[in-house]
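Only one protein chain is missing; all other protein chains are in place.
And then chain A:
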Amino acid sequence: MEVVWAVGQVGAAWLALVFGLIIVPSALGISLGISEAYMWVLVKTLEWATIRLQKGAKKPQPQMPRTPTANGIIERDETPMEKEISLLHRADFEFSHIFYFCRKGFEAIVEDEVTQRFSSEELLSWNLLTRTNVNFHYISLRLTVVWVIGVIVRYCFLLPLRFTLAAIGIMSMIVGTTAVGQLPNGRVKNYLSEVVHLTCSRILVRALSGTIRYHNKENRPQKGGICVANHTSPIDAIILTNDGCYAMVGQVHGGLMGIIQRATVKACPHVWFERSEIKDRHLVTKRLREHVADKSKLPILIFPEGTCINNTSVMMFKKGSFEIGGTIYPVAIKYDPQFGDAFWNSSKYNIVSYLLRIMTSWAIVCNVWYLPPMVRKEDEDAVQFANRVRSAIARQGGLTELPWDGGLKRAKVKDTFKEEQQKNYSKMLVRNGSVG
């Protein structure tokens, strides 16, 4: 009996601490500096670990070309097809062409640009998490001890804390938005709904130990606009709503997600589509267009890639979002993988194990850049506009641009795409006078 009482006391004290140190500051939008202190300790530890790893590394290898980021493991020759084939040119059509394709084929087999983007980015130095320890071998006792301490801290202290916060955050979101939803439509309701959304977002960000730096806040999306961003994980939405209110767009889910969706839509005009409606593109575009036309409604948030990419590149943007019209506010999100990998590899992990991994990482550190608004030009079609926005986002976030479709995660290359490439090659042959 006394044990239960003692546990109850501890539990109450724990909740009071959490409430006082985290929830209240979130509601008020101020920071007590605890996360900053935590990050400082973390950075120092990781620096120390890296230096120890370097000391323990084997003697230097023969000189080979270096790269600052691990964006690829082989050196790619970027000479365009034409130039390369003409260099080997001897007579009209020769064995030379086969070299080019042979090499390209081998490069693709060793490492292809697309599949690489659907697995987590490789780190240049170990960050004391077991899951990233692919390349690194046993170095020293001290490092192992630090790693063990890290495991204890992460699983026994941080995980329960984060879990509590997440539970509180989600609960208050549901309760808060349902309560606000009862009020009649008007300025008061909008204001309260914003407060509730912001507070819950802040609590959830703290639940992930998120450190987010926002740049160029003057370009923040305005009402009646469309906000587009690159997609790395489901957390992206929380990262963005931490700094402003958006109307979310998405499919209706079941379960806990469905409850949240139904609650929030009462307070704020989010756009949730039924599964059947999603198939009808015109319906989707029509509804979004209506929303955007109403200048008093919050900006909508869309992720045009359609799927999660591993944050080293930006893949093809689906043109649907760019056909709606209105002003586009691009946002670039870049996570720092050193502290925790935010990428959701949906073919490898389900949402629950993903959230568990996130909650047992060190922290989620990211930079968010608000880019100046863009509008579609007269002579541009939706696809060109989409590419223009994509380039801006890629350039700002330091990501590479790939013309590939994120759908390749699950499907094969479309035939139309293949034929383009083959046409290019044959056009070149005809031009060189090899044929006809």
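Some observations on this one:
As a convention for this text, contacts are C-beta pairs under 8 Å (C-beta built on N, C-alpha and C of every residue); 3 or more make two chains touch, one makes a residue touch a chain; residues count from 1.
In this section, contacts and distances are computed from a predicted model.
Among the names given as "Pyruvate dehydrogenase E1 component subunit beta", "Calcineurin B homologous protein 3", "ATP synthase F(0) complex subunit e, mitochondrial" or "Transcription initiation factor TFIID subunit 5", UniProt records the absent chain under the name "Calcineurin B homologous protein 3". Contact with the chain that does not appear here is found for just one residue of A:Glu36, A:Glu111, A:Asp280 or A:Asp381, A:Glu111. In the complete complex, the residue from A:Val43, A:Leu183 or A:Met257 that touches the missing chain is A:Val43.
Residue-level contact of chain A with the missing chain is found at 43, 46-47, 50-51, 53-54, 57, 61-67, 70, 72-75, 88, 90-95, 97-99, 101-115, 119, 124-126, 130, 133-138, 144, 147, 338, 404, 408, 412-413, 418-419, 421-423, 425-426, 429-430, 434-436.
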